[in-house]
Each structure stands twice: as structure tokens, then as C-alpha cells.
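Every protein chain of the complex appears in place save one, which is left out.
Labels A, B and C are assigned to the chains in the order they are written; within every chain, residues are numbered from 1.
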């Protein structure tokens, strides 16, 4: 993304002239389109567009709002508009595994993510000290079968207080309830350690070892109430062979999980993803 | 594989000294080991070995037989012995799709396969002319729900007459019955157009498109009575995106199917595969 | 590409409103944009666009011509316009290697290429019979150091007679002279069997084996007078290890060469490639 740009993600029923009307609106107000990408699902007759431009308006937020009204009212499209200079706040959910935890934090610190890591929420305290050494607020919210609802209320409270716009689950070992997902509103990205839809559910590396596959994978997807069934954002695989034990799969898989998870978070924070029909359009 | 070599594939309960006893047997008879590879499944306590050597015996077939007795009687191992100069006969089962058909035939013709393509068996006549232009015997064996048993009897007859040691299914669109598999005896390699265990069964590219995955795959496996559940030999994937229609998946998938299928056939014909517990050990 | 569509490739100095003016021109004449992709090289200040639309004009050729004038005269852009229903003629140059030869022909026959294979030109007769069995005209044009100029004149004659718009070199073992390239006018795609710029020149698999690399590659590029220095269209690699002989590299490399070459031809025939500064913009 460009510094100081406006990014709009549009979707809706296809109609003639959409590309023309969007680009003309921007042009006539003195904007300079940096990137524009569109897609049509011809079966579903849905049009998707990501357009990024530099506004000549001294107040990009006002321009963004004006575009929102135009796209919504005049084009009848669903639209999300973001400013590249605004870095949305992200909450990192973790349990005990620390590979995606460290990797995600280091990427935010290196500046490769268009967002800010606002806080860490964990049902354990294993990563408390590491979080502190990174200087990131850590919230310990224990979860048991009995206290799940109460714990989720506490999580929602934190997420709201921290003004979180995106939740990312770095091998967080609890299923988020439908109620949580609906209440919290912000999207949730999860990393699953298999090539979905293969090996959904628990212990996917054990499942993969037992089935004797020759590749293992990782999948980043938006969490939905149906575990491991949400819209897939990114996937990758790596080769294994008969010599590899489950431990080897876990070790090799860690690298996959880290890179797939990071790529999904980055794509989301750069406003490159549109969701429809439980699928994603990824403008990368 | 080396010209004129003997290749043995051993498997059985692990016991001390197996590597030593096998290599000493070969050494003491003047053999020269070219390649040796072994594997232990420590959980299952099974030992696997592939050893390839040049015999000093003027009659490698006799030497191979002697090794077979040694490995079987003295070591108590299951053993298959092959001579690299013997090119086993292969039957190619096809229906209407021709991409794996052409690719497989051209690879045999180019000499990259340690086997001979003996005949083509098809339930359709679409590939009759092409088979003839390649100079390969073509058997048309139509199959309907009513004639399936009869058709399979005819297939078995052909396979036996042609002295076939391996059957390869190049997108052959019929399920082979358990009775067929048991009667025919020779192994059967199938190519499935998905990353198994994901998208088993029919129309896997449609399933993949509908689920919105970001990678599609192909899987070569030994056919068993459980459709798409046999031991996996080789797999590969390729990246897709939201722009790809089912037709694009089919086109991209063809390349995957060809290379994965060819690799599996090659590995089998070079005696590199051992099967156990519905998995494969692939010494490549 | 869509049936019946018009595809324009534009490039030129960036200026405000290009996306808007192009899309408005199409919209106002009743066209329906199917795909539009653009790119800016901000350093070089060049704008690139590929736009594909369905015209409402009963004469798409006239519409294409009108667009050409508009883009050239009013926008000051360089522009190439194509009709998806016109399948340009392609000449296949070969020597003795047949893997890319068969693969390319079979892909044209399968319908996956938006072009027609018009003829085969070879400096040898090894592939004459195979060409005939495919039903494709074969021209034998022997080349020696002494007859090179004469031979190239003959090749130019054939290419002009056959109305060839694209030449593809499927491991053709002669260097085309600058004079040939300039005279013939049509672009030439070559497949080089290494990951360029590594291992340019002769015997790249031998070079790779000698250097001990762990991956080998193939590169499809537009041929220029500087051997192996032309704009790169597509590249891919595959893993090798210390066990692989030069022969293994050659075998593994064949698969790479076939797929990389095919992908480059396909991209070109779908009008997805723009060349500038010895690089390519590939709208895929």
C-alpha cells in the first residue's frame, strides 16, 4: 500500500459501467489511482473491486467518507473504505505454542504489517514473560468448560477497550463460540495446521502421519462458528517422506504455519480480501 | 537403476545385524553394492531395505534367486527381487481423457521408464486411433453396470495373456472391483485429481472450486477396494486463485496429474516402493 | 479469455485519469469490461494496462480499430488490440529433442492455446514423421555455418507465407541472428534449460551439476540478439540432490522445460504480456 492512500473494497451485483463510474468519480475529484483490480464471479453475477488512490483532498478521511456514500448510494455496492495511514489495532490470541507468537510479533515490530499489535490474550501464562519483554500488554483469561462464557465476556471487554479491529489466533487452543464471534464483530483469522479440508479437527499432523500423505499443509482462514470451515485466505504445503515422524511433521509444519499465518494477516491488513459465499477474493 | 544390477526390496520385523548380514552376503559372493537404503518404523518395529548391487555371477537370475532364499529363509524377511535388465510389462487403462494417456506413452517411448508398455485397455474407442498411431495394441472392453463382471473377466484375460506386471489407470473412469484386484494380482496405480484425503470421490475440481481452496493437487496411489483410500505414492499441488474457474482448475490440474502419475509409475518400475499399513516407503 | 472479446494492451507515460478515460470510452459505446488490470512502474513513470471487454458493436474488428485510434491519438499510448476469436498462427522451431515438441503440439490440439499451430520448421528431419502423423506441415531447413544466412532467408519466407504471428523455439539448437529477428518482425519465445541468469549458454545441466546447486530451473524468454539475455516471461525450478547425475537433471529438467515453455506461449497468446526495459509485465 502507498503512504497516504485511500483503499476501497467494493462488492455487489454486477452492472455495466462500474469500473468506469468508480474511476471517473476518483478522477473528477483530482484523485490519482495507484492500483485497481476487479473480479467478476460470472456464475454468481457479483462484481468485486479493490481500488487504491491518492486523493488531492487535504482531508482524506472526508474523501473516504464521500466515496463510501457514492459507492453505497449511487452504485448500490457494499463498500469498506480504509486509509493506508491508519494502522488498525490487532489482538493476538495465544495458548502455549510460541512459534507463531514470536513470528507474528517480530513481523509487526519489523514494520511489515499495516497494523499495530495492541495486546495479547491468553488462556495460559506461559507467554506472559515473553510478551512483557516485547513490551506488549498481556491479558490472562483462563478458560474452562464451566467458565467459557464468562471468559469470552472478559475477552470481548478487552477487545473493545483496546479498540481492536482484527483478532488473530496464533495456535490459540480454544474454539470461539458463535456468540463471541457475533458480539465482537471484528474478523478473526485462525491458522489451522493442515491443508484444509483435509485433516480438519484435532491433531492434524497425527492424522497426516497415519494416512501416509506425502505433503503436509497449513491453512489460514476466517474463523466461523463451524470449526475449520471458514473462508480460506491462504494455504501452503511442504514435502514429507516416510522417514518423518510426527515430531518431524510438527517441526516442518511450524515453518508453514508461521508463513501462511503471516501472509493472511498481511493481506487482511492491506485490505486485499473480500469474503463471499464462504470463499475469499484476494487481490494480491 | 544401473544396467545389469539386481534390486532387492526387503521388509520384516527389525532384528540386530540385518544391514550387516545383507551386505556381507553380497560382499562375500563378490557383489558390488551400488545403492543401499534402509528405514525403520520404530513404532511398528518393521525394517525396510532397498539394496541394488552388481553381481559377479555370470547368471544374475540365479544370484537373485539365491538372495531371495537367503533373505526369506535365513533372515525371515519378505523379499522381492528384480533384475534391472528385465523390463516388466505394463497395461494402460484409459477412458476418454487423453492427457495422461499421451504423456505416459511418450515417457515410455522416450526410455525414461524401466518397463514396456504392453497394451492399452479402454471402455471407449476414443483413443483407439491414437493408440494405433503409437503402435500399441488397443483392447476395447466396454463396461456397463450389467456387464461389469464379464468385462472385468475379459480385462483379466488380456492382462494375463500380455503377461502384465503392473496396471496403470490414466484417468480410467471405472472403479475396479475387489474381485478384479485380487484375481489380477499385479499392483494397480491410479491417479486421483485432488490432494487426498481432500476431495475424494467424484468431481474433485468442482469440490475444490466450491470450497474455495487456494491450492489444488493430484495424488497417485495404489488402487484398493476402498476407492481413493489406497496407499499414497506421490502427491503434488499447484496454486490457484479466485479468478480461476473450474475449467482453469481442470487445465492446471492436467499438468499436475501427468507429472504425479509419471513419477509414481517410474518409482514403482525402479522397485523403489514398499507398502505396509496402507502407507508407502519410497526409496528415491 | 472470453469468447468474442476484444483485448487491448496499453503502455506509455503515466498521466492522471487513464483508467477512467479507457473505461469510460468502453462504457459509453456500450461495451462490458470483463477484466481490467493495470500496473505502474513508478520509477520509470510508465503505465501499463490490459483490458478485455465485450463490445456491443456487431463488428468487433471495427470497434478494435476505433479503440486503437483512441488510445493512440487521444491518450498517446502505445497499444496492441486483439480479438479473442482470432487465433494467431504459430511456427514451431525444433531440432532433435522431442519433449517440448510433443508437449506443445498436444496442448495446441487439446485446445488450451489461443492460437493455431501453422507449421514446424527444423534443421533436421528427425521429427518429420511425427509431425506428419500430427498432420502439421513440416519444413526442413538445414543450417550450417556457411548456409546460415540463406537458411534464415528460407525460414523468413516460410514464416511470411504461413502468416505466422509468433515463433516458438522448442529446444531449437541454432541461434537466430539479429537480422532474422528484425526482418521476421514477429516475437520469438525461447525456452532455456536453466534458471537465468544462472547457467546461460551451452550445457546448463552440466554447469549446474558441476556447481553443485540444489535446484535446477527453466526459463522462457523472448529471444533477442543477445543470447539468453531477452525479457524473461516465466521461470520455474525443481529440487535435485547429490544422487542426481547429469542424466537425472536432464530427465527432471524436461518436465520443467515443457511446463514453463507452455505457460509462456499461453500467456503470450492470451495477450497478457507487455515488454519494456528488457522486462515483462505479465497480467495473469
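Everything below uses one rule, namely that contacts are C-beta pairs under 8 Å (C-beta built on N, C-alpha and C of every residue); 3 or more make two chains touch, one makes a residue touch a chain.
Computed from a prediction, not measured in an experiment: that's the story for all the values here.
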| task | Tell me which residue among B:16, B:135 or B:202 touches the hidden chain in the full complex. | result | B:16
| field | Residue touching the undisplayed chain, where the options are A:58, A:133 or A:182 | value | A:133
| Which residues does subunit B use to touch the chain missing from this display? | 16-17, 19-21, 23-24, 26-28, 30, 32-38, 40
| message | Touching the absent chain: which residues on subunit C qualify? | response | 39, 195-199, 211-215, 217, 231-237, 241-243, 277-282
| query | Please identify, in ascending order, the residues of subunit A that touch the omitted chain? | reply | 98-99, 102, 106, 110, 112, 133, 251, 255, 259
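Please note the rule applied: only the chains that are shown with their structure count from here on.
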| query | Looking only at which chains touch which, which shape fits best: line, ring, star, complete or other? | reply | complete
| query | subunit A-subunit B contact: same residues or different, taking over half shared as same? | reply | same
| Most distant chain from subunit B, judged by the mean position of its C-alpha atoms | A
| request: Could you grab the centroid distance between subunit B and subunit C? Build each centroid from C-alpha atoms only and quote it in angstrom. | output: 36
| Roughly how far is subunit A from subunit B, going centre to centre by Cα mean, in whole Å? | 42
| By residue number and range, which residues of subunit B touch two or more other chains? | none
